[in-house]
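One protein chain omitted, others in place.
Chains: A, B and C, in written order; residue numbering restarts at 1 for each.
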Amino acid sequence: MIDVVYFAWVRERIGLPKERIETDARTVAELVAELRRREPRYDAAFADVSALRVAVDQQLSDFDASLAGAREVAFFPPMTGG
Amino acid sequence: MIDVVYFAWVRERIGLPKERIETDARTVAELVAELRRREPRYDAAFADVSALRVAVDQQLSDFDASLAGAREVAFFPPMTGG
Amino acid sequence: MTVRVQQATFDIGREVSGFAKGRSDVGAIVTFTGVVRDVGDGLRHMLIEHYPAMTQNAIEKIEAEAAQRWSLGDSLIIHRFGPLEPGELIMMVATAAPHRADAFQAAEFLMDYLKSRAPFWKKEVTRNGEAWVCAKEEDEDALRRW
Partner (left out) sequence: MTVRVQQATFDIGREVSGFAKGRSDVGAIVTFTGVVRDVGDGLRHMLIEHYPAMTQNAIEKIEAEAAQRWSLGDSLIIHRFGPLEPGELIMMVATAAPHRADAFQAAEFLMDYLKSRAPFWKKEVTRNGEAWVCAKEEDEDALRRW
């Protein structure tokens, strides 16, 4: 079980801020592939991963990162703080 | 007649902040030469003009500058504002 | 070293007055304040979303990195989230250092990293609708100088 959280337009496109997922995905990329197969709104949100950023357990990470032991994965567009 | 003003250690070395001088000097450099001939304290203060800055009528200038029409010449060390 | 992530506004005058107050080992204080700007497209308000579980830690890491790179006496970062009107304060950074070059560089570094590496997202609500603010190429470029 892993918590998946979404921010900004990713959250809006998928239509929810957070969900708990049962998955065997070993990497972020595998998780993305699994999500895309679920429904068109996921497929659309993850169509261009170069437009997305990912954090694993609140640390900025990348799509090759392992999910071993991970409790939370977050997907969001490039940040616009400051 | 020209007003000559001194600041910081130049003022201290010469021993006064301001004086009015009758001079025929046509440039700052000529004025400096004339002042140096006056007394040892002037000679000491102007011994190394590379350590000095000059303003003519409150505008930063240089030692070649003309004194035609000038009313006030100021001598001082490099500035330390901010 | 202080980081505050909050919805409430802050009093820039009070923050600056209190920062590094009376410390005679610090010769230079630099502050940056970000303000909601109306670029003439009828901005009604800005909405700032963030990632509560991550934000504080992410900013503290950026601040610690600045403290390693420059000789700083102190630093302060305040960043707001939620709805903000045009003219309201978004965030501020303050750095105190013995010398001005360190204070300036650390403040610019903090700003560049907060722009692109702190988990905030801005949405603009104008009279013509709403849109997420896009990250700028130049903001990513700005990180490369450090």
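Going forward, a contact is a pair of C-beta atoms (placed from the backbone, for glycine too) under 8 Å apart; a residue touches a chain by one contact, two chains touch by 3 or more.
This structure is a prediction, so every number in the text was calculated from the model and none was measured.
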(Q) Need the list of shown chains touched by the one chain that isn't shown. (A) B, C
**Q.** Hidden partner chain, touching residue among C:30, C:118 or C:135
**A.** C:30
Q) On chain B, what residues meet the omitted chain? A) 5, 7-9, 11, 55, 58, 60, 72, 74, 76-82
Q) Of the residues in chain C, which ones touch the absent chain? A) 11-17, 20, 22-39, 43, 86-87, 98, 100, 103-104, 107-108, 111
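Criterion: only the chains that are shown with their structure count from here on.
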Q) Per the centroid of Cα atoms for each chain, what is the distance between chain A and chain C, given in Å? A) 26
Q: List, in ascending order, every residue of chain C touching at least 2 other chains.
A: none
**Q.** Where chain A touches two or more other chains at once, by residue number
**A.** none
